[in-house]
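The other protein chains are all here in position, but one chain of the complex has been omitted.
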Amino acid sequence: MRILVANVNTTTSMTDAIAQQARAVANPGTEIIPITPAFGAESIEGNYESYVAAVAVMETIRAYDGEFDAIIQAGYGEHGREGLQELFDVPVVDITEAAAATALFVGHRYSVVTTLDRAVPMIEDRLKLAGLSDRLASVHASGLAVLELERDPEAAIQAIVTKALHAVEVDRAEAICLGCGGMAGLTSRVVAQTGVPVIDGVSAAVKLAEGLVAQNLSTSKARMFSQPREKRFVNWPPAL
Amino acid sequence: MRILVANVNTTTSMTDAIAQQARAVANPGTEIIPITPAFGAESIEGNYESYVAAVAVMETIRAYDGEFDAIIQAGYGEHGREGLQELFDVPVVDITEAAAATALFVGHRYSVVTTLDRAVPMIEDRLKLAGLSDRLASVHASGLAVLELERDPEAAIQAIVTKALHAVEVDRAEAICLGCGGMAGLTSRVVAQTGVPVIDGVSAAVKLAEGLVAQNLSTSKARMFSQPREKRFVNWPPAL
Amino acid sequence: MRILVANVNTTTSMTDAIAQQARAVANPGTEIIPITPAFGAESIEGNYESYVAAVAVMETIRAYDGEFDAIIQAGYGEHGREGLQELFDVPVVDITEAAAATALFVGHRYSVVTTLDRAVPMIEDRLKLAGLSDRLASVHASGLAVLELERDPEAAIQAIVTKALHAVEVDRAEAICLGCGGMAGLTSRVVAQTGVPVIDGVSAAVKLAEGLVAQNLSTSKARMFSQPREKRFVNWPPAL
Amino acid sequence: MRILVANVNTTTSMTDAIAQQARAVANPGTEIIPITPAFGAESIEGNYESYVAAVAVMETIRAYDGEFDAIIQAGYGEHGREGLQELFDVPVVDITEAAAATALFVGHRYSVVTTLDRAVPMIEDRLKLAGLSDRLASVHASGLAVLELERDPEAAIQAIVTKALHAVEVDRAEAICLGCGGMAGLTSRVVAQTGVPVIDGVSAAVKLAEGLVAQNLSTSKARMFSQPREKRFVNWPPAL
Amino acid sequence: MRILVANVNTTTSMTDAIAQQARAVANPGTEIIPITPAFGAESIEGNYESYVAAVAVMETIRAYDGEFDAIIQAGYGEHGREGLQELFDVPVVDITEAAAATALFVGHRYSVVTTLDRAVPMIEDRLKLAGLSDRLASVHASGLAVLELERDPEAAIQAIVTKALHAVEVDRAEAICLGCGGMAGLTSRVVAQTGVPVIDGVSAAVKLAEGLVAQNLSTSKARMFSQPREKRFVNWPPAL
Partner (left out) sequence: MRILVANVNTTTSMTDAIAQQARAVANPGTEIIPITPAFGAESIEGNYESYVAAVAVMETIRAYDGEFDAIIQAGYGEHGREGLQELFDVPVVDITEAAAATALFVGHRYSVVTTLDRAVPMIEDRLKLAGLSDRLASVHASGLAVLELERDPEAAIQAIVTKALHAVEVDRAEAICLGCGGMAGLTSRVVAQTGVPVIDGVSAAVKLAEGLVAQNLSTSKARMFSQPREKRFVNWPPAL
């Protein structure tokens, strides 16, 4: 089985980290194929960048010359998943939704701890649209930007743990989703300090994608995600 | 007051029709500045095209060399409004949301009649996110594609009226939103055959945008729509 | 265009203040016609008074001998809007709903800052019924009664700003509605101290009403707001 | 125990019928005191009449010279209950809400069958505000006006049964509320033809009111329903 | 009228206390028949025990050799009510739901104060399923286990009052439900210290059950609660 794991930003070290995490949980027969978008921003921390990332991931995968069985969109709270579902027949798994769906099976309510305050409503909106927010207790920002996570993992862990404990004790969450593709390596540390299940979106997405493929499930083409209609484009796609 | 009215597709005759409708309802002192995106599809009828349109509208307006007081995104059920709100301080009004907010003031429940079946869940999702779906009775597809509206307006009117009457009688809608930027000219005909208020999104958006500007309101920069952070982009934006 | 702007209480200085605010944002061709109800309480701060105000506004406008194109009900969180919509064909705009609908276009979530604690659930109920509460972050009471606003505007501003800042920082509102017809003049002061868009309901209602009239929209008579049926009344209406 | 049972219209034969039904289910020690409003319409079939009825019931009970332990507002889908709760300390039970709360205990979902189409959204709104609409399957109109029920009970029963069966079979209701104070006597006939529990609002309200009094419960004065504040009224209340 | 009042645990002193409270509010003609389950745990403080209690109550009542007109399940937040409704035709009233439905008639929002933290989500879930959580302000745990209530009533009252005051002042509840069958005797003390209506579930359930019987209402057999189908059981029921 071959799974495309698409980073949403153009920082290849983050693509590498995501791929490493994906491989760590993948089944023996699963090949993880990392994708870095051919254009876009070095990190995605807002709607403008996220919309650019959405089309960048779509075009980069359209231009990908190889076979694959599933796509993982490895950005937290980002736009674009519906477009991938239209363009391709294989299952598309967004890590925001994968983490949330996984959390529902291990706790009564869950919270998300993400990077910056401005990402909070974006994540809330994605979970609302995905139909996964009914048992969402809260979304909290650690205050650390995406690229700071790599630079100072200790500070990141402490900031995340502080918010996670607040979520468990005050908001009554029973499981925590780490709300950034770049937080993948921090899971065990946060478990140790909070005592509740901690879900990494990339790991959750890999297992869900493998499961969908094993069940021979592909994206429904009944209506919302039916193949795009034939039409003329002007100045698009850009040369990659 | 200068209002940018952005068509979401690259068909200039549709840009013209939208601008004409906008001017028909605008105040005397309002200048309507039509925008056709510099890249993208000839019509938007799905998520892939809509995401491309979202960034196309953003980049085209970023490249626009002139002053303006508000932006109207004249696509029904399309992605991208949040990105425009981040990039610019002036109010941004999406016609899907403008029509719905207007409908709330003239009827107890409202329905939307749009083009193709695949647009139905897209419109539902946008209204849900906008917090405007609580009194939404239904969204129906007339079955006519965007560009067919221009070609055979009579057939379009009949298809729309049929669905609108069903919405009023069965779904208990009390007002109808015409769910496509290209349906602007059809309002009075549908009113005549249904007897309920019929809202055209472009008109609704123009009046709302004028009202926001008159109240000196601009997009909140408190959190979700704060200015994008400084960062490096790779291969972006495309040369326009 | 002639717009009736109905104060809900019998304090004419408040009618004057509301009319002044309405005129300040109205288009040049709009005539603002202030209405003071012919009976009722000097200020409306509870359900009993609000129900009396509801029928007082209805009867006063029924007795009004002149033409008009729209009605604004200038009370915050008050009963009665549906009755006006039944009695008249012209659009009826409630300032509670006008402020909320306007707030949706300038921020992701909004809060209301009103007068007394007892008004909080009344406003929540009106917004819930209006289908506008999905992105409502919170309703807060400043603790000042309606008529105190006129007496000590400085104290009012400080009390409002304190609650507004709490709404922005803790409840994550991105825009603030001032929840009392008598708070109209305070908008710019609250903007200066909070940095977020602040919406005055009277202003919002004027622009919405003008917009509805410009679009030739009137109240749907399909069901909920159809003309009252012919019937006998006992001892009603009172002589005005 | 003395319970005021307030008809909302001025038709005394309907007051009598309501009182008769109330007495039929009341405990031996319960005295039913019928109230006909001192002003208002002969039947309530819309918002205007309902708002007038709301204040008429309030003023009539304020003017009532006697002791009482509870108030029943015997109109279906009408305005005004919150005002009564403010004015008086004793429990106030609205028959719309009483029927719905009762239905929840005998079926998984319930429907309401009412008189005219225009009453449907009014009832839906009241149940939504009351927090009792989560398991509401549907509200249907029989098409018969309030006063027609008295004139042709056989036709009324057939029209109600038709809608009730639709509610059970199509909308999956498991219990039916008869949505008009004047339908009280029809319960057993509708049970016989539908096979599901049928709730009459007046009966439900009497038993709930008796229960509240027996538990020494009175209306909370914590916030929403605290006693009206002292203030001056102009031309109000009318001489009764 | 004969009402079975089923304790959910096997502690007979608690059965006695519940029966005493039931009798204190019952009508003169009502016979309260206490039921202690034939198997199960001494107190119910979690899902495992609650599921055992659910079937224990069902089997104990199935084995009960006598006539009865209604069943009260006197556990707070427990499983099993739907099973009783299937097995028997008489009305079944759960005290969690009875308290909530009663609270809706005396305050705009209500809170529940229960025993242990782990009971909070159980109660929330039951109220959600019952369609009674729309105006639920909060559920709080006093921190006292079920059997501690008997041992130290003074401590219990203080812990409950502290949480009740928080519910009223911070969560804006206007009425309080005591969330444990064993809290029945504490009502007046909590009223005295909070000033808001306090509802005991057992009392509320008795009055609701009496009311349902008086209205000749029984459980709908239309669908969800239709009589169990004939089938073979293995090793069940246990010998009691």
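We call the chains A, B, C, D and E, going by the order they appear; numbering starts again at 1 in every chain.
The working rule: a contact is a pair of C-beta atoms (placed from the backbone, for glycine too) under 8 Å apart; a residue touches a chain by one contact, two chains touch by 3 or more.
If you're wondering where the values come from, they're calculated on a predicted model, not measured in any experiment.
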- Message: Which candidate, A:104, A:147 or A:234, sits in contact with the chain we can't see?
- Response: A:104
- From A:19, A:132 or A:146, residue that would touch the chain that is not displayed: A:132
- Task: Write the list of chain E residues that the hidden chain touches.
- Result: 10, 38-43, 45-52, 54-56, 58, 79-80, 82-83, 85-87, 117-118, 120-122, 125, 128-129, 145, 223-226, 228-229, 231-236, 238, 240
- Item | Sites on chain D contacted by the missing partner chain, in the whole complex | 108-109, 172
- Item | chain A residues touching the omitted chain (full complex) | 25, 27, 91-93, 97, 101-102, 104-108, 130-135, 168, 172-175, 195-197, 199-200, 203-204, 207-208, 210-212, 214-215, 217-225
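The rule is simple: only the chains that are shown with their structure count from here on.
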- Shortest path length from chain A to chain D (each step joins two touching chains): 2
- Item | Given chain B and chain C, the chains that contact each of them | A, D
- Task: With residue numbering as the guide, point to the option in A-E, B-C or A-B that repeats C-D in over half of the contact pairs.
- Result: A-B
- Query: Is the contact between chain D and chain E built from the same residue numbers on each copy (over half shared) or from different ones (under half shared)?
  - Reply: same
- Message: Suppose every chain is reduced to the average of its Cα atoms; which one is closest to the average of all protein Cα atoms?
- Response: C
- Separation of the C-alpha centres, chain A versus chain B, in whole Å, is 29
- Using the average of all C-alpha atoms in each chain as its centre, how far is it in Å between chain B and chain E? 52
- Listed in rising order, chain A residues that touch 2 or more other chains are 120-121
- Query: What topology does the chain contact graph adopt: line, ring, star, complete, or other?
  - Reply: other
